[in-house]
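Complex shown without one protein chain; remaining protein chains in place.
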Amino acid sequence: MPIDLSSPGGATLALLPELVLTFWALVVLMYVAWHHRDGHDMRTAGGLSIVGYIFAAAATAWLAWRGARPEGLSFMIALDGFRFASDALLLWIAAAVAILSVRWLIRQGILAPEYYPMLMLATVGMMLLAGAADLITLFLGLEVMSISVYVLAGFDRTRRASAEAALKYFLIGAFASGFLLYGIALTYGATGQFNFDLIGAQFAATPPTLMAKLGMGLILVGFAFKIAAVPFHAWAPDVYEGAPTPITAFMASGVKAAAFLALVRVLAEVFPALVDLWRPVIFGLAAITILVGNLTALSQTSMKRMLAYSAIAHAGYLLLAVWAHSDEGTAAVLIYLLAYSVTIVAAFGILASIERAGARTVRLTDLEGLFSVRPFASIGLSICMLSLLGFPGTFGFIGKWYLLSAALRAGQTTLPVIAMVGSAISIGYYLPVVLAMTLKPARTRQAHQTIRFPRPARIAVGICVFAILLLGVWPNTVLNFATQTAVQLRQSELPIGPR
Amino acid sequence: MVQLVWLAVAFPLFGAVANALLAIRRPAAKTAVSIIGVGVLAGAFVVAVGVFNALVHDPRPSVPVVLWHWMPVSERLSIDFAFRVDHLSAIMLLVITGVGGLIHLFSVGYMRSDPGYARYFAYLNLFIVFMLVLVLGASLPVSFIGWEGVGLCSYLLIGFWYEIDANSDAGKKAFLANRIGDFGVLVAMFLLWWHLGTLDFVGITMRAGAVFPIGSSAALLIALALFLGCTGKSAQIPLYVWLPDAMAGPTPVSALIHAATMVTAGVFLVVRTASVFALAPVSLEVVAVVGALTAFVAASIGLRQYDIKKVLAYSTVSQLGYMFLGVGTGAFASGIFHLITHAFFKALLFLGAGSVIHALHHAFHHAHSDADAQDMRNMGGLRRWMPWTFSLMLVATLAISGVPPFSGFFSKDEILGAAFARGTQHPIYLVCWALALGAALMTAFYMARLLAMTFLGRFRGGDKAAEYLHDAPWTMTGPLVVLGLLSVLGGVINLPHFVGGTGWLERWLAPVTETARMTMTPLPEVEGASALLLISLAVAAAAVGLIGGWWVTSRATILTPAQSPEEHGFWRAVYHKYYVDELYQKVFVNPTVWLSRRVLWQTVDAFLVDRLGVGGTARLAEGLGWLGSRLQNGQVAFYVTMFAVGAVLILRTLVR
Amino acid sequence: MAALLAAIGYEHWIIHVLLALPILAMPVILFAPARAARYIAFVVALMEMVLGIGLWWAFDPTRSGMQFVTDVTWMSRFGIGYRVGIDGLSLLLVLLSVIMLPLVVWGSWRGIDQKQRGFYALIMALNTGMLGVFVATDLFLFYMFWEMLLIPMYFMIGIWGSANRIYAATKFVIYTFVGSFMMLVAIIWMVAVVGKATGQYSFAYDNLLDHANLLRPWGGWLFTAFALAFAVKVPLFPFHTWLPDAHTEAPTAGSVDLAVILLKMGTYGFLRFAIPFFPMFALSKTTGMVIATLSVIGIVYAALVAMVQPDLKRLIAYSSVSHLGFVMLGIWGSTVESVQGAIMVMVSHGLSTGALFFMIGMLYERRHTRKIADYGGLARVTPLLATAFVITAFSSIGLPGLNGFVGEFLVLLGSFGRYPWLVAIAATVVVFSAAYMLWSTQRVFFNRLTNPLNEGIGDLNLRELAVIGPLIAAMIWVGLYPAPLLRRTEGAARHYVEMVTPALPPAALPDPGAQP
Partner (left out) sequence: MLLGPSLALSAVLFVLGVAGVLIRRNAIVVFMCVELMLNAVNLTFIALAQLHGVSGQIMVFFVMTVAAAEAAVGLAIILAIFRHTQSVDLTHINLLRG
């Protein structure tokens, strides 16, 4: 059913999921204002936030089911399959993180239920960012997300590391959004438009001026920071290690997903004409990111830091599909983000439980002999590692294979080779985790006795691990769905100008 | 009847399997073992005789007997497990089963007290199976099964008493030397197949002439490769070192394998592929020279050995040299003739030595003296106690020295004659003839020395042991008598013309070697006067040798090994076999072991490929990783600088 | 027999059953009581063998293409399907792995005492992985099986291995994984190129094979990617250092599976994928010479190094490197005879090395050491084991009349035309292999019994005999009557040679058939 975005009714309809989630955020905020004393409040706040996500997801599903299409120009927010898929992905990640953090916060003694509204608002920011159809919404979505995540990163006030993480993330984040904003300004200057499709048409019509190139460059810098590509990655390891573990999971999966989805949309709709300009940039970014990310991860001992560098490396792999700039590329990004987020959520879910109450960073040596004490947890973490490694039989492999396929079909051969060199290096830090847990004996008698897996977390992780294996062997439905939504990205019909 | 030739192989195979089972399940059932062991050989001999006279009446020169399709690989290569019975293999069949049967009978007595009795007979029967397969094989690969099979059995039998390290080492050395030879046969097979497209003996003889011009290098290469195999198997220079050590096995084994049958396989192979050798005359010269050289050198070593079996071993090497000389001159029939007669008298000598050793061992055992039963210095004067053995060994000695009318004279003389005749065309053969004559002299000398030291003079083994000395039981002397008769009458099968004989063997083997003789320039006939001179020279050499040997030994005072002084000078070198073994050890064995341990394993494998190659890349990656983490120094200022540098780089690539 | 099998539609469901049975058995074994694990595993293994042996009769040697073919779409949009099939090349290898399964389960009856359920479950997983590799005719499916069997092997060596098993297990996985990571890119790149040209993306083997000429411009790179993955698995000379460690540390079942089946995947990969796809590059003068030389180096070098190994299992590991070098030489000989010989060496190496590892495992179960020096004079104490060991030793060094000779002879004979000098050098290995095998047999079985510990060890019991017996019988049967095996592989070998001959440079010696 076509929606006329210019009319207020149409706009509210288009923004339905975001509005629903914001409304629920306020509801939780109100509830939290009065109940923020004990664990029970935390649990109910968590429950409410999850209900919020479900409603938002229902709204997205309704819009998608009704086949919402913009009538004429898609004004502020995009209305296509790609947005609905992104929203679903982001909502799923947020819900999973919320489930993981319920018990974790209580055990860490952070009795501040404001955590959940913060999380919901961050998710709204992400949805806006991923679904933006013009530069203003893009900027706003980005800032709403960033500011909420700055706060979430520093949520554990008792630990200096968390505060330091928040500070670093804030300073460099603000600095990066300055660049992005300047890019938006210059792009606006070059075309006089904010809307993606109009700018795209403008660039298609006239050769790019210096201002347009600078604008695009700065926007790319902004995005490069957000996806933590080398050399803009320096903040990621410190912030991932300092932030509370559920938030690290959120940043590694959610924030990165939103950034990539936005990047794909921008490159597909705004800069399709300048493909020959930005492809070398993406190529350079991808190559360095894969190599530096994987190599540095080799020498890490703390699990969270190692996963941080692996996140950087996976950003590099994703850039392969971004470089492809094709329908397969977009679908590959969607699939890989889903695979990656499922794996990261499961991995961090298990790591969060392994972390003792003292929130000491979990070192590789702490995992030795886990198999004998906690067989299912260690099998779960091993499967996550194999999925990150891209080992056949796991969803990660399907993701990586699809990335390579997209890049190769677009004619790029060097990047896939670098990607596989990267994944060969990555066995150097994924395998020792599996090895430590299964083959090595536990260091001390009561090594893992204090680990307790709260039921909700155990269910969430269980579902994720099962998904990794199931989709690893039978990914057909998910792949078909992703390719259908990806195709819709490019065909938003435009009244004026060639496509 | 000829189609039943596979029975000759089946009997010993059944015997081997039966005895093996007995060895594992009930090793003590000695009588059953001996009945199966000898009975099976008797059966094989009967079949052999049947096949022989069937062949006599059969017009076809050779009869193929296809058992099953062994390797149907493709349309141009399909090897069948087939036998081909021709005149040559019929003769060999008789020799193997006949002499083999006698030796089996002898072993019954000789090995009676040995706990591994059943195992011994299992191996011996298995050996006969492989020897027959070798002789009867229709194509090179089938014969190759026999060829390596006999190598296997000689390994098992030499190392029969495996408790003593020296025996196992000797077995291993024998097998390795054979394997070096087998390498040659393998390469020859590949060359043959790629050039002629067939591996069948009949196919080779037919196609060789058409494909290879006379003196072609390919034929030469094949011939030399085959000859390398023969030197390995028939213990010629340079691969003869294993035969003397092979005496570590039980004496009947030495008689059967290292005198009568296996070692002659080399000569058989050369005759079988004679057409290829004929196409490369140079190869025949090589065969002749190596034969003559081996004959001379081995005989010289034999002069100074004290172990009775070592003397006989070197004598075998020397006589094999004769056979190769015979074949090398193109007189294939004379080579085979000497092979047959040698089988008789050498088997007799070995078995005689066996009964001597058996008796001495028995005596020293009772006298509780630990003297070596094989060392001739502990013997002497055994004529009084072992008259039968003495007389039969005397007959054998006369035969081997070439004293007429014994068989040895005819076969050796024919080879000398052929060498001299060929010498008129190529001077190299004259040198061979001279060497052969010298070897004949030395053969007579050391045989007489052996006889004198063992049977004549005073018994040096101590009087207490003397009472227990007695001649061997009939099961052991019986076969000796038969062999004695054969040594005497052996010459009859190929009496030369000047004695009025018809040279039956020559005509019998004619079809086998016909193509080869066609391609070669025929042997010039040595007419009356010089022929007579030749024969007299040979007889003189034999006589001088025998008398000299007897005279020198009986005059010298022989001391027991404990008292005898250390050898010195030239004789010391001869005693130590010209240090050839030590030379091989230093030049070939030690460097290979050093190369594989130090260089290949520790350096290349462990260090270069493993630590440097694989470990190196791993360490390189970790180093880069460490560098990366140094980059992450926690300073916000540094992060932001990296950020700015990255931004500038991106903008520059876009603007440019 | 063939009619009976055809009646029950054997060729339609056999491969799926062979693949699915062990996987379905895994949970049953895992959740069965510890003691029962062995018995369930053995029953399943027996069922697998009984079903698998039917292939021998159901396979029609006259038809040259793939048989028992199934083609079910798996990922429709990307042309990936569950495509399986067996032809002459893979038939014997499938049969070998199917026959080995019950022997492996029975061979490790006594040796494995802790975590039995896990062990037998892993054996089942390993078996499916191995079978999968041989039957997959869809490159994606092939790659999945190729990588997936690393995990069971890793844990088998890692948990039940001996002294520094972790090092060996990690080295094994890293070697194979790093080796084959480029293959994935190569596979996808091939499908992309063929798909773009023909408009239809599909990972099917025949589709890619028909359009192999499209891949010629990138032939060099793609072949190197495949070759690297397979060379590590073969193992070809410079990539072999993982094998001795993996063999020495693996439990008996592990080393048997490794030696008998895992090593053959590399050579099978060359025969099936690497060469047919890029014949021009693979069989060009330089590549041919490089690989033939590497394999001959592998043959002679490994034999020499095996001679000085103090550890029995390492010695057999190096001998495997030497045998596999023969297979590679046979493949590059590119004649029907040499390819047939290569397949025969694969089969006979499986039999003889499998038996050797079983026996070493039995010795290890008795004396808990693999050092040759700790043994001596066992022939007196264990005559049966000694006889079996000697027969297997001689079959391993290629004594004619036993299975080793058939393969090696055909390889050398077939490849002599193309590489006369290399084959001559390779033939010298008959001496070195005899040296290392006899020297070790002598030091273990035939010297004087000095070590008192060796006095008490018992001879083979019935179970152990049931494991070794059939193998030795197979060795003698294959040695004397290999015709049925050769007939079954002849079709595939000729098909392979006809496919690659146009790309072959002229051989050193002319074709023997051409003679008058």
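A, B and C label the chains in the order they appear, each numbered from 1.
Keep in mind that, in the parts below, a residue touches a chain if its C-beta (ideal position, glycine included) is under 8 Å from a C-beta of that chain, and two chains touch if they have at least 3 such contacts.
Note that the coordinates shown come from a computational prediction; the quantities given were computed from them, not determined experimentally.
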{"item": "Contact list for the unshown chain, restricted to visible chains", "value": "A, B"}
{"item": "Residue among A:Phe175, A:Phe376 or A:Phe466 touching the omitted chain", "value": "A:Phe175"}
{"item": "Residue of A:Asp238, A:Glu269 or A:Glu328 in touch with the missing chain, whole complex considered", "value": "A:Asp238"}
{"item": "Residue among A:Glu164, A:Asp327 or A:Glu368 that touches the chain left out of view", "value": "A:Glu164"}
{"item": "Touching residue (missing chain; options A:Gly81, A:Gly154, A:Pro231 or A:Gly316)", "value": "A:Gly154"}
{"item": "On chain A, residues whose C-beta touches the chain left out of the figure", "value": "136, 139-140, 143, 147, 150-151, 154, 157, 160-161, 163-168, 170-171, 174-175, 177-178, 181-182, 184-186, 188-189, 192-194, 237-239, 241-242, 300, 305"}
{"item": "Absent chain, residues of chain B that touch it", "value": "629, 632-637, 640-641, 644"}
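As a convention for this text, only the chains that are shown with their structure count from here on.
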{"item": "Category of the chain touch graph - line, ring, star, complete, other", "value": "complete"}
{"item": "Chain A-chain C separation of Cα centroids, rounded to whole Å", "value": "44"}
{"item": "Distance from the mean Cα position of chain B to that of chain A, given in whole angstrom", "value": "80"}
{"item": "Mean-CA-position distance for chain C and chain B (Å)", "value": "38"}
{"item": "Of all residues in chain B, the ones touching two or more other chains", "value": "none"}
{"item": "List of chain A residues in touch with chain C within their complex", "value": "386, 391-393, 397, 401, 404-405, 408-409, 413, 416-417, 419-421, 423-424, 427-428, 431, 435, 438-440, 475-476, 479-480, 483"}
{"item": "Residues of chain B that touch chain C when the two form their complex", "value": "20, 24, 68-77, 81, 141, 144-145, 147-149, 152, 155, 159, 162-165, 168-169, 172, 175-176, 179-180, 182-183, 186-187, 189-191, 193-197, 207, 210-211, 592-593, 595-597, 600-601, 604-605, 609-610, 613-614"}
{"item": "Residues of chain C touching chain A in the complex", "value": "74-78, 140, 143-144, 146-148, 151, 155, 158-159, 165-166, 169-170, 173-174, 177-178, 181-182, 184-185, 188-189, 191-192, 195-196"}
